[in-house]
Structures are given as C-alpha cells and as structure tokens.
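Heads up, one of the protein chains got dropped from this complex, but the rest are sitting where they should.
For clarity, chains are labelled A, B and C in written order, and residue numbers in each chain start from 1.
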C-alpha cells in the first residue's frame, strides 16, 4: 500500500466513524451496559490512541500528545504498551468530554496526515501500520454499533438510532446443501492483501467430504425450533450450554419479545417485527449448536467454511459508506454469505507455525486463543472492505450481542 | 405554610438544583458508579416527577405529563405509585437527554406555579405537599453532590467540579466532653415546622447520665488510629465490620491515598491534602464504631445526640444559596454540629406510635426501618434549611460515600 | 454456685449432648449445609474446647491437651484465643474422627471433674466459668439440633432422626391481647442466677401503653396470610425484606411444601403435616414483620416482651432430660411462651452501661451487636434450664433455620 492509498483509506475510515457517531447525543456516547461493551466515546478515543501509540509516538520524535494521560485511559488491553484503565469502568469516564475527544481525533488525524505527506525511508512500514490501524478502527466500528444497540436496549423508551425503512418483501428460501469433497486442502491467508496475523500461515488441512447449507438459518427456522421445545430439550444441548441457558432464562434470541402472538425484536431502527426469512441473529454458540443438533446437522468447521466460500463474492447488504449505511436489516438469499456472522465448530487456535509479531502488537490476537469460537462471515454492521474469506472473528460461546447467527453442515456417508 | 411561602421555597429550591448542576457536562450527568448512587440527570428528573406524581396529577384533573413514560423511568421506589425502572440501570438511560429533562423541569415548574397562584380549598394541603417536595429535593441535592463525587472518583484524571480555594489555617481543637444528666426526656418532632413522618411522634425516653464530645472526631485523631494499627486490631471491631473491612481492604477513609508521607483525599475541588483538624468524613459505621472503642469511648445514641444539641444552633459551613455553596471543606470548632453527619449507635426504627401516612407517601421512610443506622448532624453538602435537631438520616453500616463522620460519647460512673 | 452444683450441672449437660448425638451416624456428624451451620462433630469438639481453653489451660499449669492443634480447629470466633479454622470449612474436617472427638470429650471431662473435686482459692471463679461453659454448651445443643435439621433437609430421602409420635389433637385458640400500661420500667438481669453479660445491666426504659398477644402466631394464621397474597403484596414489606423474599423465592416458611392441597413440613421426625394450631416456625424477621403489618399489628420490642412475660412461667414443651426430649412439636396455648423463639422489633444493642468482660470472653456477645434482631422466648429445642425472661438471643433478619416464630403487639389509643 502506497502512502497515498494509506491516507485515502485512513480518511475514508475516519469519516465513517464520524458518520456512525453523528446521530449520538453526548449522553448516548457514555453508555456501557456490560464489561464486554464499551461506550462510543471510548471507541472514538481508543481507535485514535492506536494510531498515536503505534505510529506517531515511535516515528515522530517530537510528537507530543494532547494529553499524556489518554494513553492510560484509552489503551484497551496491550500490557506491553503500559498500564491501562479498568475495562468495566469505561462508562465512568465522563471527562474528557465529547469535544475534547473530537479534538484529540483531529489532532492525531492532522499529525498522521503530516507524517504520510512526507517521503521517508520507513514509508512502507508506516503505510502498513496505517492499514492495520484502519482495519482496527473498522473492527471498532462494528463493535460501536453492536455495543450501542446493547446499551440502548436497556432503555425502556426503546430509542431509535436511525429511522426505520420498510423491509423488502421476501419469501421463504428453501434450504439446500452443497456437497464438497474435501481432501488435503490449504486454508489461511497468503498473498498481498491485508490480513491479521491470526489468518496465517497458510497451511494444509485434511477434510473429509461434507455438505454445507447454501444460506444461513432463518428466523422462521429458529421459531420452529422454539416451538418444538428446543430450548428445553436437554438432548440437543451441550451440558454447559444448557446450564447457561437455564441460568440466563433464554427462550429466544437476544432482543426478542412476543406481542400479540407475533415476535418482535429491538434494533437500532427501533422495535421491528421479526422478519421470518432473514438470518437469525443474536444467538449464542450454545444455542447455535443445539439448533444444529435438533436439525440433524452440525456446525461447519472454519476450514470447511473457508473452503466452501472462498470463491463466493461476499454478498448481503454490508455496511457501505456515506448515507447508505445499511445495518440491522439482514436478508437471505441462496449461496450468500456476509449478512451474519456464523458460528463455526472451531476453537480459536493458532494455525500451525503461527508466531505473533514482537512487541505490543503481538497481543492483538494471540492472547485470546482459549475458550473462544471462530465465526466466519460478516454482517450488515461490518464495513465491506474489512472482509475476506480468511477472516476469523472470535467470541465466547455464551455471547450474543454481536450479530451472530449460524449455517448448517453435515457429514457425507 | 402559605401559598406564597410555598412558592418561594419551591423557587429557591429549584434554583439551587440548577446551580448545582450548572457546571456539569451532559456526560457528567450520566455517571452511575454503583447501585446506591444515581446519575445527576436522574436526580433532576426524579425530583420533578415527585411534584408531578403527588401534587399535579391528583390535583389537576386536566394535567398531561410531557411524557407518560417518565413515571416509569423516574419513580424511585414507590410501589404504590406504579412499576419503575431498575435502580441499578439508571446510568443506562441516555434518553431523554439533558434538554428534554430540563424541559420537563420547566413544564412542571410552570404547572405548579400556576396551581399555587390560584386560591383553592385544598391550598393548605397543596402547600404542605410542596413543602415536602422541596425538602425531598433538598435531600436529593445532597445525594446529587455525593453521588457525583463518587462517580467522578473513578476517573483517573481526578476531575475538578469546583475550583479549589485555600483552606483556612486551623489549629488543633482539644477534645472536651460535656456532661448531661439524662433522665426521662422527650425527643422527636413536635410543633409547627416541617419534619418528616419518622421524626415523630414526640415521645418519652429514659437516658442515663452521659458525656458527649463537643466536636466531631478529626482527621488528626483518625490518623492516630490508623497509625496505632486500628484497622487490623480485631479487639476494636464488630465481627461483621472486620469482615467487611478485610474484604474491602479498608485501611483509611474512602477517597484517601498516601503520597510522599502525606495523606491526600479526592474532593469535588480535586485532590486535596487531608486537613488535620477537619472532621473525618467518609467512614463507615463499622469504622466509626471501632474508632470509638479504640478511643475508650462509644458512639452516642440518637436520643443522646438530640438532647445534647437541640439548643445549639447548627454551625459549620452548611451549603448556602447562590455563589457561596461551600462544600467538602468541613472544619472543626468547639460545641458545633452540622459540619458532618455523625453515626449514632441507634438502629433506624419507628418511634413508639409511629404510623406512616396512607398511600405511596407512606413508603417515604417507613419501609427502610431495618439494618440501617441513624446519623445526626448535617454536612457542608446539606442545605441549611433542611436541618433541625430532630432530623434523622439513615444509611447502612457499610456505606461510606455520604459525608459520614462521628462524635464520641461515654458513660458516666 | 458451689463446686458440687457446678459438677452436677456439668455432668447433666454433657450427658444431654451425648444423648442428642447418640442417634447420629459418623456421616451425619459431618454435615455442614451452610456457613451459618456447623457439623455435629464440630459442636461436640468446640463445646469441649471451651472448657479446656477458658478453665483447664489457665487454671491447671500442667494441663496438656490431647492435641494442641484442636485449639485451632475448634475455636469458633474468639480472636483473643488465637487463630482458628475457617468457619465455612468445618464440614471438611473429617479427621479427627468421631472416636477421637469422644476421647477428647472424656479427657476434658475427667480433667474438669478432677479440678472441681479439690478445694481451691479460686473455686468460686471456676464454678462460675463451669456454669458459663454449661450454658454455652446448652446453646450449642440447640444449634446442633437446628443445624442437623438443616443439613438433613438437603437429603432427598428425608431422613428420620427420631421416630415420630402422634401429635396431640388441638383446636384453634382464639387470639386475645393483654393490655399493659408501660411507664418507666426496669428490664435486664439483676440478682444471683446465671445470665449472659448482654442481659445486663438492669436499667430503666420508658414504655407507652401497649397490648400483646397471649400466644404466638399459628400456622393457621400464617396460611391465611399466604392465601391472601401476603408474600407478594409490597405494602406489607420492608423494602429489603421484599428483595430477599423475591431473590430467595420465599412463598412459605422454610421446610414447607404443598402436597395434595395440604401443607407438609420436614422435621427431625421426618415429613409431617403442618399442625394448624401450632406456632408457625422457621420464618425470617422480614416475613414476621410483613405478617404483623398485614395483621394490622406490629412486633413487640424486647422490653415490651420482657415486661409482659417476666411473671409468667415458661410453658410449652421445652426440651427436657433423658428419654423425654421432645423437639420440633411446638403447640399453642393461651398465655404461654417458650415454645418458639419470637422475633422482636429490637435491634440487638448493648444495654446502657454495658461493658463486656476483659479478654476473649468479652467477645462472647459484644461483637455481634449490629444488624441482628433480638428474639425472646425459647423453643422445644431449648433446654429448660437455659431460659429466663431476660434471655436475649439474636439472629440476622434473613435467617430462618432456627426455631423462629412471632407474637403480635399493638399500640394503645
């Protein structure tokens, strides 16, 4: 990536964050509804700190931060970048306020634009770090959106973040499976484009023949599972999943409720009837796994998923730029992927030969490699340029607040 | 209280709330650092709801609230006034925002002024309810200040709410005891002035002779307790208190830390050195009780306190009106009270013959009468007109975030 | 108390403990179902340690304990008697086993008998300490019985500790109130008989006129409360009580369940139908307080209770000696007390002028004086000689596993 490409990506990415937060009041930007979620104001500042900490400070000897204490407040989890504020108390940081955070953003943007404007020996490294920082910010755009949804969902007034539009009329898409022969295949990132460290090294994996569904599981199918007593039938469930489901009193996806015999869901566009032929979303791994067993199928592994979809263009209505940011309106179609994150059966583990980079950036993914599950796909809250078929996102099996759904697979023979 | 007196009190009280919140940013008004504390925005709205719910709605048949849902959001704990929002989620209500809450305040203020402007048969009842509502709002002014201090204390930047001023130079005030003969005395409210239901009925109590200190315990004395190992010596402590102190790792009052051999404390005027001859503040009942035992004394009962100070004018630097709001600068002096809330040895219990009023307002104090301790006194965060010698405030023995200190007493003979 | 009286009391008390534990298997003696309850084996050893620690060790210079480590294992909460084992892990002490604990008991019994057999200058002090140790053991007899009931109640087989006998046929006893004039009265222990430190000093209290019920509340009345929705009606409840009741899902007294439209209860004599005219038992303070408010009455203070019953002989079927130990069969009657512990409205607080003894025995009662409520009365699990009208037992308001019931009182005029 050239300096000008980097600057262009940077400008575009930062503008999208601004657009996403424009409708928020100062009070909205303070919401932290659980430790897993962060306030929008924190996302705005943390993504800025990332550029400052990993590019400006090491590369500009005279760089002076607007406030040295921001490094403590807005470092997320990089122990090698110094001590940091408690994650579950981000919602208690009323100061710096919104204006100060936006000034911080501008200052860092100007500094980085200045850095990119001048030829330097390390220009390639800088461009690569800017690219990483932009992808990092895109990840936080998605989190910002899902954290905001979670935060607003506790407000009994059910606030509207973006005005609703009529959903397109859809009809039931039959469930079809595609057969793949497997064998000794290669997965993982290789080549020139951007990828996170954990997407490589590219490596061989042996797969038995399998079948994979051409579309994600829909709300219609999920309701059939619910109506068949799926949430209460221990035979479908992992023991741990059942324990969580009982303790949390789960009987439907997150944000759903029933009203006059119809299912409704809370979205950033306010309360909406559940669209029957949209992908089901906001279900945990435990629920996804139980559904698959109920359906006589299983979840695919991440290798099966990657092999099946690496030649399929990312479909769906991914988040675009400008006015057209379409979120929370997943919709189905055959052969598609990218409308919803799909739980896989795979533990988030290092690929053979994986070695994280030296220093704090080595903490980006590596230290999360236990107890989390890989999801493949994308969602209508994901910037389109962030996705590729090797992308691995990961969450704990009990988590539901991301745009999590599933796709079925099954053994052959 | 006449209609015009009621309106005057109302106007004054509402203005003080406005003045207290004027320095706050919208983000500041969102802070909720624990279930016991509420966001400033919630205090602004709840005190308004109180007038609406208990005066406007029952007395103005045509009254229409700006938003019917506010009754759910801003009812605190009155079960007979209908369902209400979860107390520990008040910090997640970003909407209505600050402007909407201020509009709500104005609307209710105008409606109430209109109601008070017209002669009515029930004018006396209305004036009495307005007086109650104003005292209720004064209680919330104090909570607003202490909740804000607690909320801001989690910010590593140690924000300043009000610019600090130099503290007056003081010198050590010797500890003197005054002897009282006790006998069959009467305590509790009687007469015309305002009082809460729990301050009556006035009733007889028999007191043995006792001595009571002429001033509260100071920071200087508290540091001596700390340096004598007071926090670790089980002999001084109630068993339950010691367990809490160990679990919470208490070794000094809340908000203190040591820096270069000096004790500092966080206040709404930012970090301050601990003033040695100011009353100690932000200690729990457990700590106060242990201190008293260490000092060879005990805490007074609430009856002993009331009898001792009912003829002493409230001193100290109570919160005044306008620019002069002096808070968090308690200072000592002989024979004074009102600078700090003083834990008493008394359980918060109904006085003999106590009967709460019918209806939701009967929940004001009565349903809290278990496991809480009475404090007498006042504090520099307490509006002066709120206090009187019969005033009983009450908190749980582990709580420290109010302006809680202590005064010693001892048996005679 | 003379040496021979002390020895006689000691022998009788120890024999009763032996009789109470005789039906228990070694496994039964290990049960610890919550931190508040202790295994029977621990009670056997702790009551022995008490005599060893406070009499034998200080008074017999050559005394050597069978095992020095028992002082650590079997000290309950006396910090001044040295460090001690964690209270919530008493059920994990499988060794020393039953035989070793009984050998420990015998050894201490022989040593104490030897000490009492010889004339000494400090014979009076020793006799007084033996008397205290016996009363201490009687308290543990009651705890042993109630802890055992709690421990066995978790066994789905509903074990029988003692064979049931037919309950006497009783009929409904009408609720009558007795009026007392109050005034300036004296309460608390005075005179020669045994009493705990917290029962004195005798002191004056002023009481307004009041009425008190001639018998405790019955199961019949409690069922009426339940059937009237008492557990769900917030108007009757202290706020904290209602929160506990919701969290613990209380809808009836502890150990009750409904079967074929009849209420049953688990007892040490196995499952039994609830006897309608027996005193209700195993209810918390919160429930008792709510019941009283529902009934248009209140709980008496401990002073009101003491004044009302100090001239009434203890009635009921208290635990006797030998074969006749009648437990868990409370039954009503007019003017009686002593069949059930009765929650009072009084906080467990020091009487005016209370000063605990020096040293570890000063921890016996004094350090519990916060957040607990006084109960007056007794129960069919209480040794008769342990009781007197000044006796104050105390528990936390949420506790139910003791034999806790209530009696109503009300104001006059």
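We adopt the following convention: a residue touches a chain if its C-beta (ideal position, glycine included) is under 8 Å from a C-beta of that chain, and two chains touch if they have at least 3 such contacts.
Owing to the predicted nature of the structure, the values given are computational and were not obtained by experimental measurement.
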Legend entry - Displayed partners of the chain not shown (whole complex): A, C
Legend entry - From A:188, A:241 or A:338, residue that would touch the chain that is not displayed: A:241
Inset, instruction - Sort through C:4, C:80, C:155 or C:312 and give me the one touching the missing partner chain. - result: C:155
Legend entry - Candidate in contact with the missing chain, chosen from C:60, C:93 or C:239: C:93
Inset, instruction - Pick out the residues on chain C that sit against the missing chain. - result: 25-31, 33, 41, 69, 72-73, 85, 89, 91-98, 151-152, 154-157, 159
Inset, instruction - Could you list which residues of chain A touch the chain missing from the display? - result: 77, 79-80, 184, 203-208, 234-235, 237-241, 285-286, 289, 345, 347, 349-350, 352-353, 363, 367-371, 397, 411
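Criterion: only the chains that are shown with their structure count from here on.
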Inset, instruction - Taking all protein C-alpha atoms shown, work out their mean, then name the chain whose own C-alpha mean is nearest to it. - result: B
Inset, instruction - Tell me which chain's centre, taken as the mean of its C-alpha atoms, is farthest from chain C. - result: A
Inset, instruction - Averaging only over C-alpha atoms, locate the centres of chain A and chain C and give their separation in whole Å. - result: 59
Legend entry - Whole-Å gap between the CA centroids of chain B and chain C: 38
Inset, instruction - Can you check how far apart chain A and chain B are, centre to centre, with Cα atoms defining each centre and the answer in Å? - result: 46
Inset, instruction - Check each residue of chain A and list the ones that touch at least two other chains. - result: none
